[in-house]
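The other protein chains are all here in position, but one chain of the complex has been omitted.
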Amino acid sequence: MKLELHRLKVNGLKLGEKTGFENGILTVNKAEILALISEDPLLGKNIDVDIAMPGESTRIMPVKDVIEPRWKISGKGQVFPGMISDVETVGEGQTLVLSGCAVLTTGKLVRFQEGIIDMSGPGADYTPYSKTCNVVLVLEPSDPNMDKHDYEKACRLAGLKTAAYLAKSCAGCAADSVEVYERPTIREAMNEFPGLPKVGYIYMLQTQGLLHDTYLYGVDVKRILPTLVSPLEVMDGAIVSGNCVSACDKNSTYSHLNNPVIADMLKRHGKDFNFVAVIVTNENVTLADKRRSSSYAAKLAAMLGLDGVVITEEGFGNPDADLIMNCRKCEQLGIKTALLTDEYAGQDGASQSLADSCPEGNACVTAGNANEVIHLPAMSKVIGYAEEANVIAGGWQGSLAEDGSITVELQAITGATSELGYTKLGAYTL
Amino acid sequence: MAYRIVHYINQFYAGIGGEEKADYQPEIREGVVGPGMALKAAFKGEAEIVATVICGDSYFASNMDEASAKILGMMKEYKPDAFIAGPAFNAGRYGTACGAMCDAVSKAFGIPVISGMYPENPGVEMYRKSAWIIETPDSAAGMRKAVPAMAKLALKLLKGESVGKPSEEGYIERGIRKNMFYEKLAAERCVDMFTAKIKGEPFETEYVMPVFDRVDPQPAVKDIKHAVIALVTSGGICPKGNPDHIEASSASKFGEYDITGVNDLTSEKYCTAHGGYDATYADQDADRVLPVDVMRDLEREGAIGKLHNKFYTTVGNGTAVANAKKFGAEIANRLVADGVTAVILTST
Amino acid sequence: MLRLITNNAGLHDSAKSSEYVDGSSLDVLICVRGLVHSGSIILTHPLCGNLRPNHQPFRSIIVDVKPGYVDLDSLSAIESAVNVYQSAEIIAPKDLDALTRADYAYIDAELMRESLGRYGLIRDERLCDAPSLRVKEV
Partner (left out) sequence: MVKEIERKLPVVHMCTIVPISQTVGANRIVPTIAIPHPLGDPSRTPEEEKALRRGLVERALKALQTEITEQTVFTE
């Protein structure tokens, strides 16, 4: 399987006549995008498109998802298979990537939803999406009494369609850089690098229900048994995020496309280890599903004869139980593990970070304590719905002050404690 | 203008006396007393000890609430910028008193609170989350090493400088998580750690899962007919009305109660403080958790030497993760001091 | 004998065999803990997915009541869940305005939909009504 990522480096955004890319500037025709997304009758009349650049005094909230514009210029299938494209397997050929650019969807689904991105100020340090040139969709249901599942799906599709459209519009441009990825079949992989340990990545996806879901080729992952997926399929959008609650550690579609664990393991493949497989698994609500999926995922790793696996959790609370089950079952099968999660140690950092633990979990990296409180000064421009802050998951009554400043836990900032590790944040013990 | 420090010491370090003066009532004196001199020297004028509180270890242990309230009252007029207690090294009750006072002062005045203890001191486990505790040797011989470290940390906290890791600053790990930005992405840090673990190379986990170490079993009791057996429970059994206000879950204190002449725990006199289970059965007959009635029979029949006249109780959370480990060392010390041979510990 | 334990009135009315706890999310956990101590198996994890005790005032848990048998996995799950809730601030339903409370109740019900369906406990498919969203005035 071979995939080339053709990257166009976007350094600037501007609204204009014709959507296209030139000398690092992406021009966006607002009317075209509005026309594209309002084809969906579920979206209301007052939808809008805005842009936000790094360093501006701009706040975007409540952000539901972040998507990187990609489009397959050759090879089977198309980006975001099973969502806005055919269900055909992706992951080979050539894919255009608008690097440094992102599509953000904002809008109200439930009152307590959150997801803050500040393009400047202290809040900007806590989200990778303050560094991207953002095309922001401000969405709204056509009928406020509409079933929330339908409206959630409409918002999701609007974001994906816009991202694909933006990349497609630049298909003719010459790439600034090309990355080539070549992945052997598992049979070939087993014979490569005989001296190196064979390793894998257990990729846990949040699958609890409305606003807590993830999709694989358009299938709701709570309905699958753990399975193998190629890193290259992930780069073509095989994994897509459902809209989110607790913005800090809901893996955005952007972070799936640019999964930093996969990127680092590919980089070190053939040097430190033989990176053989990626196993996706879910985090369901019932204990039976948790036991079933963790045993199944560990069995797959054992069947492949892996020596070790990196495990990333998504979310917290009952997903902590899945993380610990995956860790313990792999270690008991002789498969060494390293865990990547985040912490909920309370605003004073004195509570217990995870709701579960096991002695085998002796190698654990975290993306920080999501309860730490931060004060975000007012921004001159707000895109989306500002008054959400009062009921933000990470906030409490009165977190939105008169002057527009917000005092809130990191939990409310999009991607602040990303459990895919798409952040330099972490924690240490005083 | 020098920072204002209030220093807390016990009767021994104030030169008043040893165990025989352990019931010395709280007193505050202007200026420096005893080990305060070493602190004053270490501050080099940047801070000064405006007052020293002196209190006997026994008095504090048995009147914890009134003693700390009285001391807080005495301290108020001195308007301290920071509070230093000890160093207590490995003295159990002195360390517990230092920890309790640090906790009370930080809650009442919200100022930095520093103490110094040997890691095994029970005060460490009970109060490391509410106070900065410099790690000290296990005896006063370590004064020369402990005091400068306490002074340095105090000044750093007073100046609002950020405090580094325990190993860098010499304090005992408090178990409080603090965010920081690392050089590398969390993903890269995880793959680094993974590679080290796979290759059998050393690595340092970023988050330590709470796990339990083992202790070797004690030798068996040789002569049960002359043994003194003590009862201890984490099931929260205590006199009716819970006089010591033991909290209903993961208590921060334990109770010591005398059962001389008590042959049966009746529902009029005994109940449970524990909030972790349906209390109706224990309230009806506390013997169902703490078998005093049967132990008295065995004592009368000579099957055991003696039932110890005091029992110890706390509220332990039954989960594998959280336990009432904090008080075990202190209870064990008191039982050994009272000549107890062995212990029956009951849990719900 | 399957039973839903919940402090979410809307969900309680829509479920078969449900016990309503008129109190906070912690009260629901303590009720479930009592059942586990006297013998019950927990079918849905007692902790919420993602939302903390100081955010989500509603808690719903499905148990299989089996007097006399203490299930270790259930005991470990419920005790650590109670520990998490006791070390955090709890938000009670009455602490929120009606519309926000209704949204939280709706999400609590939605997160149980899959499990309630799996164990055949749904009487009314709507589970819990969601208040309409105020549309942005132009």
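Each chain carries a letter (A, B and C) given by its place in the written order, and its residues are counted from 1.
Just so it is clear, a residue touches a chain if its C-beta (ideal position, glycine included) is under 8 Å from a C-beta of that chain, and two chains touch if they have at least 3 such contacts.
Computed from a predicted model, the values in this text were never measured in an experiment.
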Contact set (omitted chain vs shown chains) is B, C
Based on the whole complex, identify which of B:140, B:248, B:262 or B:332 touches the chain you can't see. B:332
Touch with the missing chain holds, among B:89, B:109 or B:277, for B:277
Can you name the residues of subunit C that touch the chain not displayed here? 37-38, 70, 72, 75
Which parts of subunit B face the unshown chain closely enough to count as touching? 212-221, 224, 227, 229, 232, 234-235, 277-282, 284-285, 287-291, 293-295, 297-298, 303-304, 314, 316, 318-320, 323-329, 331-333, 335-336, 340-348
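Note that only the chains that are shown with their structure count from here on.
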Counting only chain pairs that touch, give me the topology of the graph as line, ring, star, complete or other. complete
Of the other chains, whose C-alpha centre is the longest way from the centre of subunit C? B
Distance in whole angstrom between the CA centres of subunit B and subunit C is 37
How many Å are there between the centre of subunit A and the centre of subunit C, using C-alpha atoms for each centre? 28
Going through subunit A residue by residue, note those that touch at least 2 other chains and give them in order. 352
Where subunit C touches two or more other chains, by residue: 80, 83
So in the complex, the part of subunit A that touches subunit C is made up of which residues? 44-46, 108-112, 140-141, 144-145, 148, 206, 208-212, 222, 245-246, 250, 283-288, 290, 315-321, 344, 346, 351-352, 355-356, 371, 385, 391, 393-394, 396, 411
In their shared complex, subunit B is touched by residues of subunit A numbered 125, 197, 199, 259-261, 263-265, 268, 272-273, 307-308, 310, 312, 336, 338-341, 343, 345, 348-350, 352-354, 357-359, 361-369, 372, 410, 418, 420-430
Please give the residue numbers of subunit B that touch subunit A in the complex, ascending. 129, 163, 165-166, 173-191, 193-195, 197-199, 203, 205-211, 321-322
